[in-house]
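Only one protein chain is missing from this complex, and each of the others stays in its spot.
Order as written gives the chain letters A and B; numbering starts at 1 within each chain.
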Amino acid sequence: MPGQTQDSAATSVARPRESPLAIGVRRILRKPSSRVALFVLGVIVLVGILAPLIAPYDPAAQPDIVALKDLPPSLAHPFGTDPYSRDVLSRVIYGARLSLMIGVLATIVSLTLGVAYGAISGYAGGVVDALMMRLLDAFLSIPRLLLLLGVLVAWPRLSIGALVLFLGLTGWFGLSRIVRGQVLALKHAEFVTAARALGASRRRILGRHVLPNLVSPIVVAATLGVAHVIVLEAGLSYLGIGVPQPLASWGNIIQDGSDQIATLWWMALFPGLLMVLTVMMLNILGEALRDAYERR
Amino acid sequence: MLRYIARRLAQAAVIVVIVATITFVLIHLAPGDPFSAVMDNPNVSEKVRETLRAQYGLDRPVPEQFVKYVNSLAHGELGWSFSHDRTVREVLGRALPNTLLLMGVALVGSFSLGILIALIQVARRGSITDHALSGLTLFFFSMPDFWFAILALLAFTYWVPIFPVGGAVDPVMHEYMGFGARILDRLRHLALPAIALTLLASASVARYQRAALLDVLPADYIRTARLKGLTEREILRRHALRNALLPIISLIGLSFPALLTGAFFIEKIFAWPGMGYAVVNAIATRDYPLVVGGVIIGSIMVTVGSLLADLLYAWADPRLRSH
Partner (left out) sequence: MTPPLLSIRDLRTYFYTEAGVARAVDGVSFDVGAGETVGIVGESGCGKSVTALSILRLIQPPGRIEPGSRIEFEGKDLVTLGDEEIRHIRGNRISMIFQEPMSALNPVFTIGDQVAEVARIHAGLSRRQAWDRAVETLALTGMPAPEDRAKQYPHQLSGGMRQRVLIAMALIMKPALVIADEPTTALDVTIQAQILDLLVHLQKEFGTSILMITHDLGVIAETTSRVIVMYAGEVVEQAPVDELFARPHHPYTEGLMHSMPHIGHDQDRLNVIPGTVPAPTNWPHGCRFRERCPYSWERPEREHPPLYDVGAAHVSRCHLAVEPERRNNPHAPLVVVEGVGAA
């Protein structure tokens, strides 16, 4: 009964029609934690974009491989220097640029694949759907990192583009299952039946009626997906099969210091802290978005 | 129930076959020949080349290679690891118990800790304790496994050296120890990697379990429990937790990939002689058969893990048990 009371109270307030994206943004902006997350992420993205202007040194320059190597944090090098005498702060700033870019681009690849696969599977139904789902089960039971190990070891010396592609290719399984579920539910929804009765084509129905309803799961998957890719890329770079030298990514920098962890602690600490901060903010945002959509 | 088990077993078998196919495709999509480096290496013995050819049938047509490959997999043959100069089966077989030990301890530890944290949070929902613990679990949840392992290593073996640096046993002294001392030596070496993996894994358990408990609390039968005159604590412990245990069992199934991935990094950083350590080191030497073997065994572990979790779920849910 209290539930009913609140329901009728809620429906009595008419709201103008808004796009799902706008609803999500408005809802999460009400929470202070998401406002902080958005602000922090904005700053990190800005640092990445403006890296050439902000970074005090050239991230690849090795000014003095003997005198300037392995320096602990100081005023001249707030994050210290690495075994090649490169400035760690500059590398972390450039690392933000590269890690974020890889995260976003790989996620775009994943989203495209996940939506396409899920939509086709759900829309086709029957045997096609069953087969596609079995294949998905198999993909889901290979841990993503292991799958990437298998791929990346076979392709030594990958370009950044190929790395992005592979990160994206291994990240769409979860989303496609959600999309398929939504498409299945929507397939028999009344407005879709109505559109079909009016003679709309399959493609038109998918594009105009079904896809807009998928916005919320996609937005959530995108936010959490970027976080996941950042962690994965760092892990792969740490294992030496991710971003190739001399480019700087957060995992890469940690890898440079991993042989002498005990002495070069600053090489693990600073890039790691920035990475955890970024991932945490993305997770806060992603979960706030999920809550916002679930409460609908 | 029996039919369910049979169907679930068949599903798992299909998944393993598909996984094998995927790895096969991976090998053959690779630019050039993934073994050319080995084949052209003058230091590689003729025997290794023989085994490789026999294993993968590299000179045969692709469909025949596939049949051969699946056939050898079905017989448990995973190929030859040239960096170890042993069969992959031998290398991984020796490493597997260590990985299972690490994962087992972390599984039990992380679920106990995670559920405890969630219970504390839900009992005091909305309080400062709840928010602080939420922040803490989010922090651990967001942390890359390898970074946390590095920090733990740095903190507890170099700065405050209370744990040994790495390995499963003391490299020199272990041989000279008595039985009790050996056990103690093993535990000392296990402690830090196991704690690190436990802490990492417990974060997602706590976050998931908190949500599961909060999901159960508005249920009508919780209202019934309140109506009976139970205290909030009794309701949480007896009714809510018991119902939220079902989602926890599914979470066990879902947590294997993350646990395995975590174990790979932890093993690498703490030099824990498990599967992850072997596979990650095989990357540097481009010991392809060992890496692929690790991928296959890891996937089988995940599949079996989720199979067991599903069966446990069916057993624990009275609604499914009777069917």
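The working rule: contacts are C-beta pairs under 8 Å (C-beta built on N, C-alpha and C of every residue); 3 or more make two chains touch, one makes a residue touch a chain.
Keep in mind it's a predicted model, so treat the numbers as computed, not measured.
Trainee: Have a look at B:81, B:121, B:243 or B:281 and name the one touching the chain we're not showing.
Mentor: Looking across B:81, B:121, B:243 or B:281, the contact with the absent chain belongs to B:243.
Trainee: Considering the complete complex, identify which of B:71, B:127 or B:224 is in touch with the unshown chain.
Mentor: B:224
Trainee: Even though one chain is hidden, which residues of subunit B still touch it in the full complex?
Mentor: On the subunit B side, contact with the omitted chain comes from 218-221, 223-231, 239, 242-243, 246, 317-319, 322.
Note that in this section only the chains that are shown with their structure count from here on.
Trainee: Need the CA-centroid distance for the pair subunit A / subunit B, whole Å please.
Mentor: 23
Trainee: Which positions of subunit A touch subunit B when the two form their complex?
Mentor: Where subunit A meets subunit B, its residues are 134-135, 137-139, 141-147, 149-151, 153-156, 227, 231, 234-235, 238-241, 251, 254, 258, 261-262, 265, 268-269, 272, 275-276, 279-280, 283-284.
Trainee: Where on subunit B does subunit A make contact in their complex?
Mentor: Those residues of subunit B that touch subunit A are 11, 14-15, 18-19, 22-23, 26-27, 29-31, 34, 138-139, 141-147, 150-151, 153-154, 158, 257-258, 260-261, 264-265, 268, 279-280, 282-284, 286, 288, 291-292, 294-295, 298-299, 302-303, 306.
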